[in-house]
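Have a look at this one before I ask anything.
Missing here: one protein chain of the complex. Every other protein chain is in place.
Here is chain A:
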Amino acid sequence: MYISLTNRPGGSEGTPKGPKAANRVSSVVISLGVVSMLTDISSESVAAILPLYVTGVLGLSTVAYGILDGLYQGVSAIVRIGGGWVADLGDQPKWVAFFGYGLSAIARIGLLFASGFGALTAVLTADRLGKGIRTAPRDSLITAASQPQNLAASFGMHRALDNTGAAIGPLLAFIILSIIPNGFSTVFMVSVTFALVGVAVLGIIVPNRRSNTRARSTEDITETEDIAETTVEPRAARRRNRWRELNNPGLKRLLIVAGILGLLTIGDGFIYLVLQSRSSFAAQFFPLLYVGTNVAFLAFAVPIGRLADRFGRARTFVLGHGLLLAAYVSATLPITGAAITIVCLILLGAYYAATDGILSVLATQFTTSETRATAIAAAQTVVAIARFISAAGFGILWFAIGREWSMTVVSIGIAIAIPIVAVILRGARRYRADV
C-alpha cells in the first residue's frame, strides 16, 4: 500500500533538498496563500458591511437579513464534496479551484447591480458555491506542493495569509465608508478587484500540480515543471481503487472524530454573545470580536503548524480542542472585563490554528494522492454538517437551561470527548502502520 507520508510528492526533483529546505514553505503555498488573502479581503470586506447595506440602504427587513446571513454561511458545505471529487476525477485541482475562485469573483460583480433581495440572494449564493467548490482542490494543491515533513507548517502559512485577508477586509471596508459616506459601491468595486487579482494570481502563477500518472504523458509536464510522481499504476486500477481508498479505516476514524468534535463546537457567535452579555468591553466591540479571533488565528497558524509537524498532527488536532475547551471555560468564568474577552479570543484563534489546516493534513494522511481532494472535502463537510447540527441543538439548550449551564454542559462534553477521540485516532495510526 502507498498510504504513507513518504509517498507525498514532496522530496522530488524540483524542490530543494536538505534539512534547511525541508523547513521552508513552498512558493506555491505562498502563492495560494496570497490568492486566499486577496479573496478573503474581497469577501470579508463585503460581509462586514452587508448588514449595513441590506438594512440601511436597500431598506430590507430584519428577517430578510437573517435569511441572507444563514444562506451566506451555509451554502458552501453542499458543494464541497462535489468540488473535491471533480478535482480528483479529472486530476485538475488547479482548474477546479480556479473555477471556484472565478465564480465567486464574477458573482461579486453582481453586487454592483443587485438592488433587491432576490438579486442579492442569487449573488451571495453563487459566491458561496464558489467557495465550496474551491476549498478542497486548493488544500489538495497545498499538499502536493509541500514537503511531507512540513505539511502542517505549510497549511499554517496558508491559513495565516488567508486570515490576514479576513482581518484586513472589514477594516478596509470601514475605512472606505468613513471616507466616503454611503460609499458602498466603492467597497463592492474594491471587493471585485481584489477577487479578480486573486484569480489572476492563481491562474498565472500557481502550477497545476497533478498527482496522477496521466500528467506525465501530457504536455502539462512543461507547465508544472516540478511535478512529482509517486503512484505508478495503470489507470483502470486507479479508478477502481478510488472509492475503496476513500473507504479506508483510517479516514473513517478521522471522519468519526471530526464529527464528534464538530458536534461539540457551538459556533463562535454564541461565544461572542456570552462575552457580550458579561462584559461591557465585549459589548462595545461586539461587531469586531471575530476580527480579534482572525488576528489570533493568523498569529498562531505558522508556529502551531511547525509544532504539529514535530509533535504530531493528530495529537495537535485533538489537543487543539483543549484550547476550545479553555475558550468556553474563560467565557463562562464569573470574571468580567476586557482581559478575559481578549484571552477568550486568543484561545479561539489558537484553537483554529491547531485544527483548521491540520484537519486537511490528517485527511491527506489517510488517503492516496488520487483521492486527496475528495478526502479533504469529506472531512470538511463532516465538520460543517456536525457544526450545523450542533448550532441548532445548542440553541435549544441555550434557552432550556440558560447560557452558563449550556456552556458548562458542552465544556464537560468536550472534556470527555478529547481522550476518547485520542484513542480512536491512535487506532487509526496503528492501522496505517500495519498495512
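By definition in this document, a contact is a pair of C-beta atoms (placed from the backbone, for glycine too) under 8 Å apart; a residue touches a chain by one contact, two chains touch by 3 or more; residues count from 1.
We adopt the following convention: contacts and distances are computed from a predicted model.
Hidden from the displayed complex is a chain whose UniProt protein name, among "TonB-dependent receptor", "WD40-like Beta Propeller Repeat", "Paraquat-inducible protein A" or "Sugar ABC transporter permease YjfF", is "WD40-like Beta Propeller Repeat".
Only one residue in the set A:Gly82, A:Gly110 or A:Gly267 touches the chain that does not appear here, and it is A:Gly267.
The chain that is not drawn here is touched, among residues A:Phe99, A:Phe155, A:Tyr290 or A:Phe366, by A:Tyr290. Touch with the chain that is not drawn comes from one residue among A:Ile180, A:Ala338 or A:Val423, which is A:Ile180. Contact between chain A and the absent chain runs through residues 44, 47-48, 51-52, 55-67, 69-70, 73-74, 117-118, 171, 174-183, 185-186, 189-190, 193, 196-197, 200-201, 204-205, 267-270, 272-273, 276-277, 280, 283-290, 293, 387-388, 391-392, 394-400.
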